[in-house]
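Rather than the whole complex, this shows some of its chains in their spots.
First chain written, first letter: the chains are A and B, and each begins at residue 1.
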Amino acid sequence: MKHALIDPDRLFPADPTTRSIARTLYKQVAGLPIISPHGHTQAGWFARNEPFPDPATLFVQPDHYVFRMLYSQGLSLDELGIGQPKIAEPRKVWRIFASHYYLFRGTPTRMWLDFAFSTLFGMEKRLSAETADEYFDAISAKLKTPEYLPRALYDRFNIGALATTDSPLDSLADHQAVRDSGWKAKIVPTFRPDPVVDADYAGFTDNIAKLGEQTGEDTASWTGYLAALRKARQRFIAMGCTATDHGHPTAQTADLSKNEASALFAKIVSGTSNAAEQELFRAQMLTEMAAMSLEDGLTMQIHPGALRNHNRRVYKKYGRDVGADIPSPTNFVHAMRPLLDRFGNEAKLTIILFTLDETVYSRELAPLAGHYPSLRLGPSWWFHDSPEGMMRFREQVTETAGFYNTVGFNDDTRAFLSIPARHDVARRVDCAFLARLVAEHRLDESEAVEVARELTNGLVKKAYKL
Amino acid sequence: MKHALIDPDRLFPADPTTRSIARTLYKQVAGLPIISPHGHTQAGWFARNEPFPDPATLFVQPDHYVFRMLYSQGLSLDELGIGQPKIAEPRKVWRIFASHYYLFRGTPTRMWLDFAFSTLFGMEKRLSAETADEYFDAISAKLKTPEYLPRALYDRFNIGALATTDSPLDSLADHQAVRDSGWKAKIVPTFRPDPVVDADYAGFTDNIAKLGEQTGEDTASWTGYLAALRKARQRFIAMGCTATDHGHPTAQTADLSKNEASALFAKIVSGTSNAAEQELFRAQMLTEMAAMSLEDGLTMQIHPGALRNHNRRVYKKYGRDVGADIPSPTNFVHAMRPLLDRFGNEAKLTIILFTLDETVYSRELAPLAGHYPSLRLGPSWWFHDSPEGMMRFREQVTETAGFYNTVGFNDDTRAFLSIPARHDVARRVDCAFLARLVAEHRLDESEAVEVARELTNGLVKKAYKL
């Protein structure tokens, strides 16, 4: 099918030999099911299966990639309808977005959106002030049809597995509802314990208490708290969960004695801990989580390095996740050592490391993953989840860690409609990288085909046990 | 016009498709006027409009890019005539330079010089020991003709605006003289307050006193000092100034209370401050300057990260700016926070950030500029003001910050004759980058034309209000 806004050769190198190889490789993986082991879609969408609302609510307001760029150029978050109450009229928001769509030139957001506009909604002219209403009307109309309901799109996207990200306190009722509905789809939760291990998290003390209630354990004591976490993990596992996720400010780990850990926990739950103690507690909890993963088999994801809510005024007015998270320098080689001293050599444990600091790709992550049996490298992440970012990841990691210590692609998205676009970009960039290796006689084409399939499907299934 | 030393396709990718697109884009911007918003040329050249002296004095002795490379290979600064008194005979210096010209292979200096030799002086053979005298004679002869006087070259270079960099204590008499001469050229000063805000700057205490005399304010008091700076800025603005520039060792900012700042200032002017207090004072002054910029509209440039005068012996003997400034790791994400907490959300304020530490492009600068309305990204700078450096800047910044949070090119040069060469390199690299996006179907060619024009002229005029 021909699409006006996107070219079938997009993201392939211009050199004809390399492009031709990239095309051949891409053909082998283009039709493979999407395995999405890490993201922020909502199980509730599929449980309820209600129509998505208008284009502004769908494409602009939930996507921090979109509104942070608009904000950086002087538009106010209020006029974009960000925050509560959402008073902005959707069509007006859409027109503002459309008339500033040129700002996204050269960004992955532009590629993701054009893909959706083109393949899902059949748009043929670039979004702009002139085409704003045409887009709004066409998309609005289609969203009301059965073919655009969440479950229909899930099937249309050829998704083989989809993991959400959930608090240990989540009832998982939406996941249960999807299961009960009889609809055949592999949608599983991910255990993200930040709200109950990070004392700096809003509502931490209440969360600990609630965890106790939910599990019937005494979470005021260190042993009761650990037992509660074990039970919560089992509850997630029963719902198909195969992985945990840890979004700490740093990659620091610790390996305290039981007495030290118990005393630290007492300080933490007393509400009198300082920043250093909270950091040490998060560090210790990564090691505790690794211990539990060794028991129950959950794959562990560590996503460190985001300085959350850098913009205090925006955070105060609009809350979390409004685009003001900024990466910061991240050390793994010293920080991960306490955990690795205990569990690094466990081949049955899988710990996937992510970074927002690209300097560690070749210096720390590839050497660590190229040695420790427990370690794997997550794909380029967040700001680096882009054609150039993905290419830098492969170029800087492969020579030391190889392909087989990586785990395929994460879309990590809150924007359900961007999932096929994001996976398509990842597949194309991987094929472009492999095509260069083939064109430069560093890999046979038949090997590249095998690797392309592994990067698309094989490695992710293995690492995440999906 | 054909030039023997430079090829019309230089810096365009070799792949024919991409090269052809790059050519098309370049044609659209090659003839645009040069906007040079940041550099170290001297207003006095244009005020006096006297001939430039011989080739050695013009090309070798003022250009730290040139003599640092020669020095690194064992030539002495004395034999190059660097420092006082300049006893070296120009022709001898030129011969040394010519016979070591091969050292510059692969460097931007070589490209800049060949451009000038070829387009300005019509040289057809590469500079070498053999051609040294031929060059020296040809260039010397031309420099004496009216066509090579500063104003004639300014016009020939098609410069639309040129900013110098000036101390707050500068009388700006040369700028006044240019204005008074009736010659139509847009040459404006830039307000660089380092000599009066950096207590580590040579002559700081005297500078403060002189600032007081010039402005009629009591610069012994914190409020008088701030008032004096305000007046000095107004004096610059009257002469066309649109921007300030801040060359601090780090990007640290601070936001002290009025009492704290006042006490710190007292310590600083007393001459008893330690290094930490001086750093805190510079940090505070960045925030004060931002406050004044919000009042008077001057765009703010922050150029941190140079460890000045790394080579103590060379500094002791030859003074500042003799090639021994070395970049050092630079943090923005924590350092800029105090200033951003106060002014980061001001869309009317423009703060342009530069770095000598390329690791911050994708990790810190692009995410910050892709969020805060007040922030823009300066081009790749100094050591990175080169084809590979410029390409890394675009590749690492664009996907997160887009093109529209950048501000075009700065030549930042003390070498007037290199200005067209430097801008030409920047235009070519930008076109090469855009051509790849087009060839890989990430941008339409018509969009790339628009962006190329913005990168060349539009964004710089807007950011610097020129």
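Assume a residue touches a chain if its C-beta (ideal position, glycine included) is under 8 Å from a C-beta of that chain, and two chains touch if they have at least 3 such contacts.
The structure presented is a predicted model; accordingly, all values stated were derived computationally and were not measured.
Student: Counting all identical protein chains, and not just the 2 shown, how many does the complete complex contain?
Tutor: This structure file describes a complex of 3 copies of one sequence.
Methods note: only the chains that are shown with their structure count from here on.
Student: How many angstrom lie between the CA centroids of subunit A and subunit B, rounded to a whole number?
Tutor: Spacing between the chain centres: roughly 40 Å.
Student: Report the residues of subunit A in contact with subunit B in the complex, numbered from low to high.
Tutor: 6-7, 9-15, 68-69, 71-74, 102-108, 111, 126, 307, 310-314, 323-329, 356-359, 383-384, 386-389
Student: What residues of subunit B sit close enough to touch subunit A in their complex?
Tutor: 13, 15, 17-18, 331, 333-334, 337, 340-341, 344-345, 347, 359, 362-364, 366-373, 375, 395-396, 398-405, 436-437, 439-444, 447, 450-451
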